[in-house]
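One chain of protein is taken out of this complex; the other chains stay put.
Chain nomenclature is as follows: A and B, assigned in order of appearance, with residue numbering initiated at 1 for each chain independently.
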Amino acid sequence: MSAAPHSTESLPVLSAGIRSFTYHGDGLPVLEGIDLDLAPGTLTAVLGASGSGKSTLGRLLSGWLPPGTGGTLRGFLELAGTRLEFGAGGDPRINPAEWGRHVGFVPQDPAAVLSTVRATVAEELAFGLENAAVEPQAMKAAAEHTAALLGLTEFLERDPGSLSGGQMRRLAIGCAIIAGPRVLIMDEPFASLDTAGTAGLARLLQGLVRLGTAVVVLSQVVDAPLLAAGTWVVLENGSVTGSGTPAGLQAGSGLLPPGIRASGGAPAPAVDHAGAAHADRLLPRGGAGVPALELRGVCFGYGTRGNAANGRTTWRRIRGGSTAAHASAQVLQGISLRVRRGEIVAVTGPNGAGKSTLLRHVNGLLRPTAGRVLVNGRDIAGEPAGEAARSVGLLFQQPRDQLFERTALREVRFGLDRLFHPDEAAGRALEALSAVGLAGASDAHPAELPASGQRLLALATVLARKPAVLALDEPTVAMDGGGLALLDAAVRSAAGEGAAVVLVTHDLDYARAVAHRVVTLDGGRLDG
Amino acid sequence: MSPSLTMPAPAPAAARKRRLLEILGAVAIAATYIYLVLNQPADITGGPGSASALIALSGFLAGAILLIVAVLPALPASSVVLIPVALVLNIVLGQFVGSTLVPFYLDAIGTVLIAVLAGPAAGAATGALSSIVWSFFNPTVLPFAAGAALIGCLAGLAARHGMFRRFYLAPVAGFVTGIIGGVVSAPVAAFVFGGTSGVATGAIVSAFRSMGDTLLAAITKQALISDPMDKAIVFTVVAVLAYALPRRARLQFPFVRRHRVLAGTTPGQDS
Partner (left out) sequence: MRLHPLTSLAAAGSTAVITTAAASLPLSLAVMGAAVALSARSGTARRLLPAAAAVLLPLGLSLLVMHGLFFPEGRTVLAQWGMARVTAEGLAFALERAAQLGAVVLALLVFSFSVSVPDLVAVLSSRGLHGRFAFVLASTLTLLPAITSRVERIRQAQESRGLVVRRGLLHRAAAFRLQAVPLVLSLIEDAGTRTAALEARGFSNPGPRTSYRAVPDPRGQRVLRAALLAAAAAAVAARLLLTQAGS
């Protein structure tokens, strides 16, 4: 090394040689054979499908998953000239605070970063500086500077818990960069950002790279800003299967695994798993009878009467404060929609237009203040949501809220015994699992499946009941390429068997690709 | 090689000081209890009874605070972050079970959960802090801090000795914990409150009083009726929750790994 004549600028600030990393109690390593060198002033993209080990790698590099407490590492980490060897006995224990001064990390779920003990955005930003005993004047200046960089200046005095998803992500980035780390690692930073948000974040990253930060983006989607990266590293099943410049790895070379989605949000062309005919864009015959789902003049506003489905308020009576009683604006104003058997209807619209609110009327979680909801011609007004669930399957944005069993198979079988003969229930459960490509994971713990797998499992629990109406809330979020293809096939095949499908998405390309009909919800009304 | 990127070894002197505080806290609680039971202060119902109230209050509270001072700074950050979660679970899950399932308090689910995952010290701190933080909204729970710390500590000890490895042992451990906890908390109810805070429990105490029991005896008997059952249910609920956790989530807790707290989780091969 001493022979290298050129400037130290190109020497890596953070290097890793991971022979293997294994979580406690796991038989097999999650990471194997990874060598990384991160030089100052570079942008590196680590691309891999859901479950490829990206997040584990990011946490390991940033000291968020210290070897020893989190799992067993064999190999080395080298930061700012200090090399730590692991796996040879007497492993060093990483000091996460010191490591954090050099390496900032932004996880997938930015809300989990909040300290929960600071009352304003400014104080939240300053939390790390307070712990390093920075003088108040310097802290104030740093918080204001960072907020300006992230476009958070107007929110400095706001409660961090009241921020929207996009603002929360910017705050999480601010907390990571306020101390000026030399390495910044971000996990899926572009997920669920719209075009303007993506462009703004890309500009911020360029600025940091220019100032000499080594920036790493972990992603399952080749977002537009990643095309400008210096290096791509492809991660598959915990190992590096390729690395090089974007140009060298781009489409056509076949080096990118199918799980990595192309930029722009459009799904990979539907792989025909379930044998769904491509002619299914033609509407199925026999739609002349009663529509499977019909909304007639549905109106709804929060704060008006009847927003709680069954009036149980035991959970909320703790601090005596009512939280939802202020916004009494009408969210839905006379929505009428008919969905026939076998038809796929996509509802799009801007954030906050009430798409999820609309979807919650389909099974009676929310009750219209005026108008009616009919499933197979029957008004569901008097039915508890749990009863309506027999004929309406609703899939939420957060699949983990719906999962509670110890294995994927038990999860899908849950409740089927009450509806079907035990033998039939077992058959249906296995069938539904294989329809979403999880037949091999039937013994896995639902909470340990990757994000894509959790959503597919939640879908399987719904499909196993063969509902007349299938309602999906933002099904594409956090899905990798493989998962999206499976979702696509499963939805088409359910429609092919006669289910009426309503899906809500902000992703217009996806809506056009999958649906027979796209309608837009805006200002409380449906067009299209 | 800059040493600052790695952790220094913990200083043994600090550990000795903390051990001393722990012992002092336990002694304060035990001494207060013994004094109150042996002396059976005559003024309990005869006069305003404030001296015994002050002794009960300050002895138990001082003990609980000493325990917190000893334990809290030494806990790993992962346990400290879980304590607020446990405090909210104490209230939220307790209310849910209490309002739908059975007429018990069930206000220790979070405390026992932490004790099972992070050990007796974390359990004791969680119990004491739970009473202190909730006294922000309901000051009457403050004097029960020592009893709650005892419950958390006993739950952690039960977990360490394998009472959560067999599903049927958890309620048994809870039952025993309830007996001890109930007996220790009874003087607080008797001397500080002169009764119990609930109408149902008050009726049971009245029944014993009508048979001529002293207030302390009546309240202790009432505690022996309701507390063991209550804690047996709490321990069972916690066992259900702990076994629902995925392997990786359970094994992230060193206490669970080291003492093989839950069945089916083999200790890490090389830790």
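Here, contacts are C-beta pairs under 8 Å (C-beta built on N, C-alpha and C of every residue); 3 or more make two chains touch, one makes a residue touch a chain.
Quick caveat, the model's predicted, so the values are computed rather than measured.
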item: Chains in view that touch the one left out, judged over the entire complex; value: A, B
item: Among A:Leu57, A:Ala385, A:Leu463 or A:Ala500, the residue in touch with the chain that has been omitted; value: A:Ala385
item: Sole contact to the chain not displayed, among B:Ile29, B:Ala53 or B:Val234; value: B:Ala53
item: Option touching the unshown chain, where A:Pro136, A:Gly207 or A:Gly377 are the choices; value: A:Pro136
item: Footprint left on chain A by the chain that the document does not show; value: 59, 62-65, 96-97, 99-100, 104-105, 107, 109, 112-120, 122-123, 126-136, 139-140, 143, 161, 175, 309-310, 312, 315-316, 318-321, 323, 360, 363, 365, 384-387, 389-390, 392-396, 398, 400-404, 414-415, 447, 461-462, 465
item: Residues from chain B at the interface with the omitted partner, ascending; value: 42-43, 45-46, 48-51, 53-54, 57-58, 68-69, 72-73, 75, 77-78, 80-85, 87-89, 91-93, 96-97, 100-102, 113, 117, 129, 133, 135-140, 193-199, 201-203, 205-206, 209-210, 212-213, 237, 240-241, 244-246, 249, 252
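Operating definition for what follows: only the chains that are shown with their structure count from here on.
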item: Rounded Å distance, chain A centre to chain B centre (Cα mean); value: 38
item: Chain B contact footprint on chain A (complex, rising order); value: 23-26, 68-70, 72, 79-84, 92-95, 98-99, 116, 314-315, 317-319, 404, 406, 445, 447-448
item: Partner chain A, residues of chain B touching it in the complex; value: 1-2, 4-7, 84, 91-92, 95-96, 99-100, 137, 243-252, 254, 257, 265-266, 268-271
